[in-house]
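Left out: one protein chain. Kept in place: all the others.
Chain lettering (A, B and C) follows the sequence in which the chains are written, and residue indices restart at 1 in each chain.
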């Protein structure tokens, strides 16, 4: 058995997602002796931490046992032994940095959104294809165990014809007065790339596309419910982007989807994010970690309880989809799929074009809100 | 203690709602010795069953112990001892029969919808006001114990400023092939007054108006998901009205409401119909029978479970609003309120104008679907 | 609405099954105003109790409010107003009495077994067909709510291809020493028609035929485990028929069925009788009253727990098939089906030929035991 290494530039290594998810995913592969490929080889990820603060990088390197770190982007790109460039730095600089990485011949893997505008996103996708490199965008949600089970159900034809979907992804974000705010203040500022639509609609695009049906039209209404908040320093500020969005989508085959995303709603569900899909033969409800199904044969004659005592236990009428293997961290599963794409040529569901679709949907959703009407979502191609 | 009688003409007495809900509500009052009024009097409802089939009326009279029944509308209206006229007969004849009852000087109480068109509905409301009689429309849902508790929370200011509402009222209706259909086939035929919007949007109007905030605009998209069904005789037919509606409403004060009503979705909730209201100070979730609340002080730092084992029990973080009196059947509660309105002059939240608002909303919802855009809901006045 | 009567001769009216099940089923129909037919008519069963003990008949008539009773078979058969003859008297006399009823032009309905030998059973079925009357045999188990649900699953194609079935119908019958025997002593005597095979294999035949697949071959081994028992008077006797049978069946399409029937085994299951059916797409487990299913999508990676702590909750991985209508007593459901067959010409799954199949299977099962080998089950025809 051969063990090879693959050099990976982790740009934005000291940011939240990189530190909490991406780097640990790579470290876990290393701890297990590398990622096994189809032909029996094992590949050991060998990351170099790239960022702007030498102090932070040095500390992260020490804590994680990674030897290589740098603040010099050009030098990193110039090293032919590092063949993958991953970007989790600020969205504002993403188009520029990815363009340079592509030009340097690196395979690129990027956090979402892959750009701030659709034009930039398409520009990146075209450049990547022209360069002949392998590329992809992070789509962590479809790799979560519960949503993965739901995707497998759809692939197996379990639903019959899918009719409807409901996605609820809401929770209460404190304004910082009585309880410290549980989202950073930049999420509430337009100039910093804030806003619920920009943050979450790229996720909804690939989740709906892959788990339910391709998105064809969007109707979207936003609100800024909370007019004043306190930032990390305790200073008041006025959010200038939405903190709640109620949307509907039309998907292929006439499927209707209701998608509510709000930072102003309290959770009385199995999890903050939950997706229900109804089909002629059965329904499924999935959270990040779990998935329950109700086949037609177990579907009850449901009715509202007008008089007390007529009630059914509607939850007990569903059965959980069991695990059929270990639960893998969703970011790690994404990395494994991308590395196999680069090294083995395995198919990868999320090239940069898929990232562009996410940017497109966010754009059109804002337009739907302004024009108070449904907006068709044109097919994107390069 | 004085016990008086009040004569009530029950038109359409042998229909489903009258037999199952309205008549038992009046019989229960009689069994308890009459309805107590504010001044200590008790009033015994004395119904006369009015309908078209003498056979059915005779049997219903025998089964219920009611002596008076008739097929003669004019004669019934001519009896000055019966001062209330209630209509639960077919919607098609409602405008005509209520017009005659108003002309005969009866107080009128009516099932919904109070008419087939907004013009007819407004005409009735104006005629009733001109005649100086007391009038009302049945709005049973707000009298259900759970929704009543939610209404009381709002009246008390408990929510702070209300921001959002979610109303889900969906369940699976079988197409009649493997399992007998659990809704009558007329619900699926336009000429018979079928369709989810016509059936349910009158309810949503008064529930939103009274429990959350006045409706100001509607965006609505419908589907006929199941193209072929079997009727009561087992014969196939093609539904020509919608079996699912995803809607959004804008309510007073900028409140956003998501309302999904579908006969093509399976239930994994506390009940088939459920209403969540979120406000700055707390949230409530109500079903027909129950109501749970989460005040700001009990609101958790919620998040999606990315890795197994990080989960909170989000349901356990809510507390039930306790009963503070007996649970009263919602139709009976409506009758008690209307009788007190007639006899005591107590306020009544659902005059015929409220019924006209329900008809208006259904009309505009269909228009929103056709035009694929938001439609404003003008204020109705007489 | 017309209400007619139908005269029914209940032969063996004072026997256990007639008193506990069949007569109450007819009385319940009467109490509800008769059985509704497809064309709107209602039919009121009007039974005459026939038996050998005038005393017992008189008491039963008084207790049940039935006016007509008799000990005179010929006179009863001569009454043209009684058009149905039902037999629940002793098996030994069944062939003779049913032959006379058929000759008298009655429609006949019979408890099982319909005869003591296959020849007699076929003779009856042929005579009934020649006479042009309607006829049937009681097959109560398929009308039990749980097994009915399982049958509906099969009819809907839910199982995919059925592979295996397991029927366990065992319990402990006390020998009368410490605890009074909970089966009558005739069950243990050959001359009285005792024996597990004769008692239960007619049931297994129609249950397997209708719920799983047509029986094609049988392998059967019997035991008389308990050599000495006490009868109703406390006197010891030696059973000369089997008290336990382990059998296997081959059904159409290669389905394999394991059927254990024993009065010498203790129950650690949901019910004394339980039927599991496994198919490529899912499995079902049914008892008399309940039915649970596990679709392929909810099927776990099951394994034996070698080390403690690795266990799954295998029961929680099944979901119950809900009720979609009231649960009807199985004997009454059989009567309703037979009456509709006689009066409406509705199809009836259990003509006397089906009864003959039950007798055939019991015969061949005994032969399989004697010859210690599989025996093919030839197709029966008239």
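Here is the rule we use: a contact is a pair of C-beta atoms (placed from the backbone, for glycine too) under 8 Å apart; a residue touches a chain by one contact, two chains touch by 3 or more.
Just so it is clear, the model here is predicted, and its values are computed rather than measured.
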(request) For the chain that is not shown, enumerate the shown chains it touches in the whole assembly. (result) A, C
(message) Tell me which of A:130, A:324 or A:370 is the one touching the absent chain.
(response) A:324
(request) Check the options C:72, C:304 or C:381 and report the residue that touches the missing chain. (result) C:304
(request) Spell out the interface residues on chain C facing the chain that's missing from view. (result) 21, 144-145, 163-164, 166, 168-169, 171-172, 174, 178-179, 182, 219, 221, 223, 225-226, 244, 246, 248, 250, 254, 256, 258, 260, 262, 264-273, 276, 278, 280, 282-283, 285, 287-289, 292, 294, 296, 299-308, 311, 314-315, 317-318, 327, 329-330, 371-374
(request) Go through chain A and note every residue touching the omitted chain. (result) 1, 152, 156, 324-325
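Note that in this section only the chains that are shown with their structure count from here on.
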(message) Show the residues in chain C shared as contacts by 2 or more other chains, in ascending order.
(response) 156, 324-325
